[in-house]
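A single protein chain has been removed from this complex, and every other one stays in its place.
So, chain A:
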Amino acid sequence: MSEAVAPALLAAPRAPGLNWRRAVPLLLVAPLLAFMLALYAAPVLAMLSRSLLEPAPTLAHYIELAGDEVFLKVFTNTLSTTVTVTLGTLLLGYPIALGMARARRLLPLILVIVLLPFWTSVLVRSYAWMVLLGRHGLVNEVLLALGLLDRPMRLLNTPLATQIAMVHILLPYMILPIANALRQIDPSLARAAAGLGAGPFGVFRQVTLPLSMPGVMAGVLLVFVLSLGFYITPALVGGPRDMTLSMLIAQRVEQLDWAYAATLSAVLLATALAIIALFQRVFGVGTAFRMSAR
């Protein structure tokens, strides 16, 4: 495919009406574009088309889905998990990001603590949570030893376990963009605000927080979209009854129900795209970025 694209672009300067300079960026992205089209877009489209073309061109799978109680339950569960995880990472991540932005000597240490899990495989981290939350795991043992419990509490394979593990795994995606946005805020702005009569909380609410919003938006968007399609963690530490969309897709693929799995995938993709579009519209990501670029 790249062979077909590149010569056409190289010929561009001689073609009337086509500006050579405008063709350069296109030429630079051409290899990646070709790679993505051939190895990503094409198979995804082929797979998604199964939801519309099997066994014959039809919308039956989507109509069926709208009335399917299992799907509706799973879909709601996925959305509520996603919202909880996003809020959880935001509430835990913002203070850490604030600390990172203010820290001088401790910054490398905080950075390593934040990034270490980030560099570890999701699978390993999910297993680690299984060890921690299990019936004889660290959490239960400590609570028993302290006399706070008489017998082990059921933690593993509950929605709470999924949420805790996902918050932990996705935290860096929230912290890093927020910390980055906070670091870009001119420190003299906080001083100016204090000098003009704003107390520490007033400075935060009226200056720091609004100026960090581009980072918050980026973090929320990242975590939201990522947790929407999370599979390994909910599958390992979540309960069998608290199925998420990705688990349902995997189950149907195992049952070789390709059309149903493809339909679910289409819904998942559409939801993610809808969320991104909503963010663009409501918060105007573009203007937010211009604001921070001062």
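For this structure, a couple of remarks:
FYI, contacts are C-beta pairs under 8 Å (C-beta built on N, C-alpha and C of every residue); 3 or more make two chains touch, one makes a residue touch a chain; residues count from 1.
Basically, contacts and distances are computed from a predicted model.
From the set "Putative membrane protein", "Acyl-CoA dehydrogenase", "RNA polymerase sigma-70 factor (ECF subfamily)" or "Spermidine/putrescine import ATP-binding protein PotA", the protein name that UniProt assigns to the chain left out of the figure is "Spermidine/putrescine import ATP-binding protein PotA".
Only one of A:Pro55, A:Gly147 or A:Gly197 touches the absent chain when the whole complex is considered: A:Gly197. Of the options A:Pro31, A:Pro95 or A:Pro210, the residue whose C-beta touches the omitted chain is A:Pro210.
Take chain A: the residues that touch the chain left off the picture are 186, 188-189, 191-199, 202, 206-207, 210-211, 291, 294.
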